[in-house]
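Shown here: the complex without one of its protein chains, the others still in place.
Order as written gives the chain letters A, B and C; numbering starts at 1 within each chain.
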Amino acid sequence: MLAVDSRADRRYVITLSCPDTTGIVARISTFLAEAGGWIVEAGYHSDPDTNWFFTRQVVRADSLSFDADELRARFAAVAAELGAEASWTVTDTGRPKRAVLLVSKEPHCLHDLLGRVSAGELPVRLDAVIGNHDGLADIVRAHGVAFHHLPFPEPGSGREAKGAAFAQLGELVGAREPDAIVLARFMQILPPNLCRAWAGRALNIHHSFLPSFVGARPYHQAYARGVKLIGATCHYVTENLDAGPIIEQDVIRVDHGDTVADMVRRGRDIERLVLSRGLRWHVEDRVLVHGNKTVVFR
Amino acid sequence: MLAVDSRADRRYVITLSCPDTTGIVARISTFLAEAGGWIVEAGYHSDPDTNWFFTRQVVRADSLSFDADELRARFAAVAAELGAEASWTVTDTGRPKRAVLLVSKEPHCLHDLLGRVSAGELPVRLDAVIGNHDGLADIVRAHGVAFHHLPFPEPGSGREAKGAAFAQLGELVGAREPDAIVLARFMQILPPNLCRAWAGRALNIHHSFLPSFVGARPYHQAYARGVKLIGATCHYVTENLDAGPIIEQDVIRVDHGDTVADMVRRGRDIERLVLSRGLRWHVEDRVLVHGNKTVVFR
Amino acid sequence: MLAVDSRADRRYVITLSCPDTTGIVARISTFLAEAGGWIVEAGYHSDPDTNWFFTRQVVRADSLSFDADELRARFAAVAAELGAEASWTVTDTGRPKRAVLLVSKEPHCLHDLLGRVSAGELPVRLDAVIGNHDGLADIVRAHGVAFHHLPFPEPGSGREAKGAAFAQLGELVGAREPDAIVLARFMQILPPNLCRAWAGRALNIHHSFLPSFVGARPYHQAYARGVKLIGATCHYVTENLDAGPIIEQDVIRVDHGDTVADMVRRGRDIERLVLSRGLRWHVEDRVLVHGNKTVVFR
Partner (left out) sequence: MLAVDSRADRRYVITLSCPDTTGIVARISTFLAEAGGWIVEAGYHSDPDTNWFFTRQVVRADSLSFDADELRARFAAVAAELGAEASWTVTDTGRPKRAVLLVSKEPHCLHDLLGRVSAGELPVRLDAVIGNHDGLADIVRAHGVAFHHLPFPEPGSGREAKGAAFAQLGELVGAREPDAIVLARFMQILPPNLCRAWAGRALNIHHSFLPSFVGARPYHQAYARGVKLIGATCHYVTENLDAGPIIEQDVIRVDHGDTVADMVRRGRDIERLVLSRGLRWHVEDRVLVHGNKTVVFR
């Protein structure tokens, strides 16, 4: 895998999904070859079940004689030949992706993402952190990132108060038009309208190996069942709780000596890793959603 | 962990579980010290939730001046002091554990266990393999192990025919009084009476990371959900399908390129490992069941 | 990854490596598209250090109107355009790959490979097993595979006796022209002439995570150093001991409680997995060697 972010060189990243047929690769690669495009990374996948084709291509910007807008215009013509169902993107690594983080009290994922961005490990700019508590404001600001305190009503405060908070959240996020909205242990269930508005851009980290232990207190559920591994899942948020397309998962071994508190602590290591990987792949345009599943070109 | 099987030396293995209180370790270790017992391995666990205590001790047989029966008699007196709920075992590695394997058509777990036993990796003697198909008979017999073909009626043949087959199975197994009954991809759901008769001795390998994907065709379920890891679970059989105490679990990474057939093939690597670990720990008396969970002294 | 072996469908597998330049993908994919070729799997890699290009393409045989020989002839013309240094293969999954296994006394890798081939997990035909001891002959023959006992002289018997044994080994293997020669814990260091004759076809399993613990008794070396993980390495055999191109590696956790005997036993699980993966990738033409490194299209 190419570390797009670790190179001075600018890249254009093309993704495409469309019904599968003979000749797609030839069509795209001939188009790029004729333009002089130097492909530095290429992934292909044919799904035999749905008969769908997926690709991701990374091209050196300096190998083309035109810019990203022109590439988009020309590629649109290629994609059009591949049918009305073809879905595609062309992005430019010269324009950094931007993310907004939503947090609550749990700090570990936030600390991890701030550290990674600050160390130049994640090719993303943090536009804002929005928290329903303000305990993490200082450290966010020390990293030079804006923090917005948006208190949420207590459980049981009525639908209206909560609706108002979500409306404000929708405006705060919407004004920034971020490429990624990261629920970094946000602990609030998004209303359907935000799920729809943020479709394909909102990433959640759930602290279990889904589909096991959906919903609240998954470590307690895992402890009660006596599983020997605990996990975490990064997935796109949809209207169905913890049921969106899975981007990444991982697990860690536990044993009979681990209390729920131990699982909570140890699970954080997996939550951090899984969320940061999922976010990286998302902003590097490595994740293509198809139905309720993902193709991840790592 | 001590490879009990890889030593000429004979060991006595003591396990105990009882309500927790101060002084249990002192009581047991003083008893052993006074008898001259050389402890080569010792595991302890206190469960804060249920306030229960668990231990497993391995003693060099040649360090005691008496035999396993006498150790049992003397340890019974110690255990009696620890309350009526105390549950304990004393086993002698000089008397090999014996197992019966139940198989169907899927050969991979059987091949693996035959190979391990033949290579001296697993401290267990295979008394018999019982299969509801006879395709694996030859290779079992080539390993010098008895094979019994016990055909099961086709699905839909009526409860009676199935009941007769299970009755015969119960007799075949019961006559051997095995320490372990291993469902090595047996693909039949045991009736309640066998679950009870074999309680704590029947190990199943389920081809998913439980509690995800209970029941039939777990790899198909995993494929449909788009998980990024698939797993296997070794558990004691109880009357609740795939819900018994978990002994061991593990997972392997899959991606969008893996078809169901790929998952089936790749999952076998995990099934083999998880079942052989679970069986090893069971016959080495490393697994103590408490409620629906296990303490595994690895 | 596509399980080529788990499908009735016949495939042609094309591999190519050559100096990198713009347009290679276009050239190959256009060639295939014009022939009606249905690509079911495609991998590409550009190595920025050596400026070399690698690809592996899997085409449905029934999508072409000609056979493998004709494909070879036509592809040769394409490859010729890519320069004199281009190296390529076209294989046909309708003609099963054949392997010869070399063994000594250690049975675990042999048992594992026999079980996998017998279960249809590995797309390879075992032509023969050659052992310098005969203890494993019976189980090999029970699997319907020829076993040749080729005793090797005792250490210290002089160069000549050993040379004669290796000459005989070379003849036995050479007569079969196998696609893979698997040193399944063979425990003999091949002479340079066999290393050269079998270049790119001889796979060894070394029981350490190379480059740590080259040579004899790697588990003893690992124990002495106090490492917390032990591993195994599958690599192509070259004249430099344990230094050939690495195909696959994996590790397993150990701790202070593991004796050397425990490491030997537990390491076998990793040796089995790593060797069987390496062999699978080799016979599926997934491994392209470049210098002393490999590109593995999994």
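Methods note: a contact is a pair of C-beta atoms (placed from the backbone, for glycine too) under 8 Å apart; a residue touches a chain by one contact, two chains touch by 3 or more.
All values derive from a computational prediction rather than experimental measurement.
Asks: Given that one chain is not shown, which residue among C:137, C:172, C:187 or C:227 touches it?
Replies: Within the whole complex, the residue contacting the unshown chain is C:227.
Asks: May I ask which residue of A:92, A:239 or A:269 touches the chain that does not appear here?
Replies: A:269
Asks: Residues of chain B in contact with the chain that isn't shown?
Replies: Answer for chain B: residues 22-23, 25-27, 29-30, 32-34, 36-44, 46, 48, 63 touch the chain left out.
Asks: Spell out the interface residues on chain C facing the chain that's missing from view.
Replies: Residues in contact with the chain left out: 45, 47-49, 54, 209-213, 225-229, 231, 245-251, 255-257, 259, 292-296, 298.
Asks: Could you list which residues of chain A touch the chain missing from the display?
Replies: 1-3, 6-7, 41, 107-108, 111-112, 114-116, 118-119, 121, 138-139, 142-143, 257-259, 261-262, 264-265, 268-269, 273
Criterion: only the chains that are shown with their structure count from here on.
Asks: Given that chain A is a copy of chain B, what angle of rotation, in degrees and a multiple of 5, matches their CA positions?
Replies: Between chain A and chain B, the superposition angle is 180 degrees.
Asks: Taking CA centroids for every chain, report which one is farthest away from chain A.
Replies: Here the answer is chain B, farthest from chain A.
Asks: Measure off the straight-line distance from the CA centroid of chain A to the CA centroid of chain C, and report it in whole Å.
Replies: Taking the mean C-alpha position of each chain, the two centres sit 37 Å apart.
Asks: Show the residues in chain B shared as contacts by 2 or more other chains, in ascending order.
Replies: In chain B, 257, 259 touch at least two other chains.
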